[in-house]
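What you see is the complex with one protein chain gone and the rest in place.
Chain IDs A, B and C follow the sequence of writing; residue 1 opens each chain.
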């Protein structure tokens, strides 16, 4: 067996970083060598995450990257591109879990994230890693942009139908629901338990940053400009995400046609489960699975696609590992074989 | 002051019955005289609901209705119509919280609930009590059918726009999310805590029984046949409901026009709150309030209406009390003035 | 009827303040005239609490107290005594919900809260308002110190047995569990939903500030120095508190003797419910009730007392209102008659 790849995880103190640590720990080909965390440099990881061991958190500037083969960057948007630009030449591959390299068009990035992209040369080389639709490009990639959690769940629901011309790409409504870990580990009043438990609400209505990212991929696959309706909701659970997508069927296409097309497209996918019943987030919890149900609407010509993921795994750290597995030509399921944790 | 009205609550052991008990207790003009509960007859109410007192639960057949002025019927669908038919002549008014008198068309009732309606004569006299849109008919009514929780939240979101011709009534998608009390107090495996907590799922996709009820009222107001898309989701909270409605604006209608029309239509409504921000279920908890936000979609010509209620209050027992207040010509807020309980 | 008393609530932006607003709103003899909130002065109350109306929040310095009859002070410890000292002469009565006037001994206050008490003259006049054990002193009081939530639940569980000499006051262990609202409305990392949901932990083990307060009252009643063992736990719920108290029975006292003594002591108490079964926090939710179960331990001579309250009501704002009712000679249940909200 070849030696394990040495891994650094940047931004280890957020939930995305923590989930990446958990998955790297169980990966047979990866070895965690360094952790960075801006505000917690000098502390032990277990001070922040008692579920983990005592590894030291450093500033990323203090990590010796000549020792590191690959980096998972779990930094905030904006900070991520700067750090990656600084270290990229020292390592073989960077897998970025932030939004910084997701939108290929710098103008769209600026419009969406409110500041110009400072490394457009890097942006040009980044591969958007929605694994099931990006494998060819991922092979050997050295900068991988992992999709947002909402785009992952939405696009895995929609793309096979778009690819096959079964849906009208210009009349798509996505109503999404997410657990609270999607909001990250921030000491904000609106996130404290008493403000979140036993209640629910929409947010970012008409303006969420993940909508342009969904459009970008729909356009790549459909060849048409699209503009999806996308509304996320926060619901009181830790992990889990549902996207309920409403699409218009192309002429003379039936729900059964759609089911067959999806079954064919996804038949060899290790992490995709088509279900006859309604998929539930709890049944994919802590796993890299995407679950999908396809339902005829009571409105003629309309279809409902219900997709579920664990936002921290398939929606973030799990897909990042999956992407790296593909980039290295490894078995795609390495480190991701664990069954969901339920209940 | 005139004497209080004597009240019997039938079906006291379910959550709807319990919530009605709670509200009647705080109502200055109502006095609870009798409780029925089929399987718990002979027990004390506090055996089932330790939050309440020791009143005796009877079989409804054992209640002396000559002593009773009005009845809140919180019985299961099917059982409700039979019981109401048996007691109706003995009391001045029955407010039914079941589905039995909601659908005016017996054929539609049979199609939706899987059995013929056995009391179509009563059905003809029943008043559908979506209070804010039924006041004229409610005055003096002796049989009131309270809307389902989903229809209440959906219709209060949609009707002002439909009334004013601002929306296309034939292109409406309602994505709904409900807390668990909406499923009632049933010992079902799928409802136990471990199966519900920390997860979410859609259910009844394309086939929920509340969709025809929504259509019925949309048609009454728009004068057109409609067929809404309606998809409910179960989320891990006790009380609360969101309906996120996606509508197409009529030509040259703006979101601002809609906001103004709603403000005008609802300006004197004691239980309706239009909010600039996103309404949250937790901020109407345990109250009879309906909260609504109106948002421009990123898709041109499309609008998003987010409505919230407490499914057990405005979606059930609270609206029932409100309807009875209207029927009696009392101040509509009697017994319903309590502020929301948050957190 | 005499005119309503004009009320100011200081510290309206915390959960204690909010709960006081909710209860004052439903109180027939009280009228809310002014709200203070340091960091939110100038905002509308509904910006912070959309469940409430649009009343303006002021700095307390800007309130005209000549207009105010009584004050509920819901300020942080330390800030409370300063503000109360400044306004006390302007109003007839201050009911303080902070810890500042709970400990009668200034030295103990300093030891417990880490700073000297600056208004020991006021401290001498303050009445400790554990209502059921303080009524005589509360009549006509002009400064009332409301007990902490843990002391309220613990002392209502223990005092009748201590009073009657049924327990050894020197061998008491209190294991307490509280919902998250007890920690207040603070943007702290340890309080965000993802850090609290689906888990539990002890805190303040061996050192919680409520232990000396419990000792103080046990000593007053027993006449002996005591030192209780007290360990609180945080559990994932909004409201609710359990104290499970382990006591040693005095010689030849039986559990049945204890039950009888409690029944006699509490028989006319409007807010105390002795239950044969195990009391549950959810059955007192949003009410001023205290529920108590008395159980024989399997260890001979040992007894287990399980007490439950809603920490924000009987443990805070509800008891504050109850105390004011007593101070004014009003019916003690005014504004507190609402039944628990369950589920």
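Criterion: contacts are C-beta pairs under 8 Å (C-beta built on N, C-alpha and C of every residue); 3 or more make two chains touch, one makes a residue touch a chain.
All figures in this text were calculated on a predicted structure; none of them were measured in a lab.
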Problem set entry | Per the touch definition above, residue among C:105, C:195, C:269 or C:337 touching the missing chain | C:195
Problem set entry | Which residue of A:181, A:216 or A:244 touches the chain not shown here | A:181
For this session: Mind listing the chain C residues that contact the chain we can't see here?
Result: 173, 175, 177, 179, 194-195, 197-203, 205-207, 211, 227-231, 233, 235-240, 242, 244, 246, 278-283, 285, 293, 295-300, 302, 304, 306, 308, 343
For this session: Pick out the residues on chain B that sit against the missing chain.
Result: 15, 180-181, 185-189, 191-198, 236-238
Problem set entry | On chain A, residues whose C-beta touches the chain left out of the figure | 15, 18, 21-22, 25-26, 49-52, 181, 197-198, 238-239, 275, 277, 279-280, 282-287, 291, 337-343
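Going forward, only the chains that are shown with their structure count from here on.
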Seminar exercise, completed: Taking each chain's mean CA coordinate, chain A and chain C are separated, in whole Å, by 46
Exercise. When the C-alpha atoms of chain B and chain C are each averaged to a single point, how far apart are the two points in Å?
Worked result: 36
Seminar exercise, completed: For chain C, residue numbers touching 2 or more other chains are 15, 181, 197-198, 238
